[in-house]
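Presented below is the structure to which this report refers.
Up next, chain A:
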Amino acid sequence: MWMKTVRTAVAAAAMGLLATGAMAQEQPKPGGTLNLIVQPEPPTVMLGINKLGPVSFVGGKIYEGLITLGLDLKPLPGLAKSWEISPDGLTYTFHLQQGVTWHDGKPFSADDVVFSFSEFLPKVFARTKAAMDRTESITAPDANTVVFKLKQPFPALMMVFDVTGGTIVPKHLYAGTDYQKNPANQTPVGTGPFKFKEWRKGAFIQLVKNENYWQKGKPHLDNIYFHIVPDANGRSIAFETGKVDVLRGGDVENFEVRRLGELPNVAITEKGWEFYDPIAFLNINNRNKPIDDVRFRRALAHAIDKNFVVNTIFSGFGKPVDGPFTYITPFNDPAVLTKYPYDPKKARALLDEMGLKPDASGTRAELRLMPLPYGETWQRYAEYVRERLVDIGIKVKMESVDVPGWVQRLTTGDFDISFNFVYLLGDPAMGITQTYISTNQLNRGTAANVDGYNNPEVDKLLQQADTSIDPAERKRLYAEVQKILSNDVPVLWTHQMGFPTLYRTKVRNLITTGLGMNETFADVWIDRK
Partner candidate 1 sequence: MKQLEFIAGRLVKAVIVLLGIVVLAFLLIRATPGDPAAVLAGEAGAVDAEFMERVRAEFGLDRPIAEQLAIYVKQIATLQFGESYRQQRPVIDLIAERLPATLLLTMTAFCIALLVGVSLGVTAARHVGRWPDMAITVMALVFFAVPLFWIGLMAILLFAVKLPWLPAFGMETVGADLTGFGAILDTARHLVLPATTLGLFYIAIYVRMTRASVIEVMDLDFVRTARAKGIPEGRIWRRHILRNALLPIVTLASLQAGHLVGGAVLTETVFAWPGVGRLAFDALLQRDYNLLLAVFIVTSALVILFNLIADLVYAFVDPRIEVGA
Partner candidate 2 sequence: MTETLLDIRDLRISLPAGADRAYAVDGVTLALRRDEIMCIVGESGSGKSLLANAVMGLLPGAVRIAGGSIHFDGTDLARLDPEAYRDLRGRRIAMIFQEPMTALNPIMTVGEQIDELLVAHGMTDKAARKRRVVELLAATELPEPELLYHAYPFRLSGGQRQRVMIACALALEPDILIADEPTTALDVTTQKQILTLIRDLQARRRIAVLFITHDFGVVAEIAHRVAVMQWGKVVEEGTADAVLRQPQHPYTQRLVAAVHGLSARPALAEHAAEPLLEVVGLTKTFRTTQGLFVRRKREVHALRQVSLTIHRGETVGLVGESGSGKTTLGHAIVRLVQTDAGEVRFRGTDILAQSGSALRATRARIQMVFQDPFASLNPRHSVGRILTETPRIHGVPKAEAEARARRLLELVGLDASAFGRYPHEFSGGQRQRIGIARALALEPELIVADEPVSALDVSVQGQVLDLLADIRRRLGLAMLFITHDLRVAAQVCDTIAVMRRGELVEIGPAAEVFRRPQHEYTQRLLASVPGGEWADGPIREIAGQA
């Protein structure tokens, strides 16, 4: 079943490439309005102070980072036109674009970059703070150069210079103020190709072309509207009736993507998530009995059919995985993994071996199951898992929660089984370590090691790998981590997630980098006949 899906995906990707090739010859047509949907409505579009998905989506057009990341995760120029990393991995030097101005007309300089990384971002964003804690100094030797000096090597550092982790904010508006409460947040001022125009709360956000954008001749679009449509059906109708031109992954349920994808002049792509690289797994609380027994965890792994999950529940978007890495990261090494194919018999045998025999009603153990409150697909997923667990004799009590309830219970360890997906963020040091290292457990967010997995050997390997500058060495160390983790099953990995983007083919150059829809859209244009 999923082979077919893969073929479809490959075909789609090939067509996409061809299209890109063809378009390269096409002359972009200026003007036009792009209609998008932002879901859910963001609390703000000042990307500096809030890193929520929808904020990055909208704010990514207003603000810029020093770099962006290609589909292959190679850094590409942004506000920095070039950069050097010293051989010891301790000094990062960025050379900035020239002639850049802020939307309010003030000139952009290295001071803004230093302010952003040394003062602004560490205050508001934990991920950047953690990275900047590794620096010894951030300096601007001249108006167009910024130098980061590290205390010890950290090869993942480049991954915080994208627009989300490394939003460059105007120093002249924020220096010495309360960032969260600064009134300038209501009228964001960035360097990006689009300027903030209007936000009708609950209805839409409008951005307009920045005439003074530093890339001459760009952007091509005059307007971007982000419509706010809280109901999934409404969103799919909006696309169907042509109200909007693009649906981001997650805007509509996957099964709707399949249907909408078959409309004329509509294309689906799964590209544009390479940097975020989402992986789905089931959190299982290793602290609780009987989950603390590895045999039990393995039995759970055998009980769930990943192919069914991907093909039926997620409508064929995504790819089953057997370990903590996805097929996107270069450190992935499927060969070392212990695999747990779908096999209820084996699962029951493992439970028998543990001494968990079925009682009169066929129950061996009882667990609480907390669904991820992110829509119907996840709900079906929870129902599926519950049904599978009941099948192997584990009674399941479904405990529904809303998002804050889920966050609270997950981050305080008040669960047996729950669902989750996390972003791997381009480098294991960013996206893997946090989930498996024993020092990052409760009250550290949902991507932390909430399961309470504790293996000193893994801790040591992760720390070594994160700070090593030798790619081969890192690959070896991470392979070792994968081997141990897949043996210990601290969580139940199911699949690398696919977030398909639906768009009308008249929209050109929509997804060109690993940041996908969060890109600046300076190159996007609409083909009008």
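On the choice of candidates, all candidates are chains of the complex that A comes from, given by their letters.
What we mean here is this: contacts are C-beta pairs under 8 Å (C-beta built on N, C-alpha and C of every residue); 3 or more make two chains touch, one makes a residue touch a chain; residues count from 1.
Treat the numbers as computed from the prediction; the structure is a model and nothing was measured.
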Single touching candidate for chain A, where 1 or 2 all sit in one complex: 1
Chain A residues touching candidate 1 - in the complex, by the definition given at the top: 33, 35, 40-41, 43-44, 49-52, 124-127, 129-130, 164, 180-181, 185-186, 200-204, 206, 223, 225, 227-231, 233-234, 237-238, 240-241, 243, 401-405, 407-409, 411, 434, 443-448
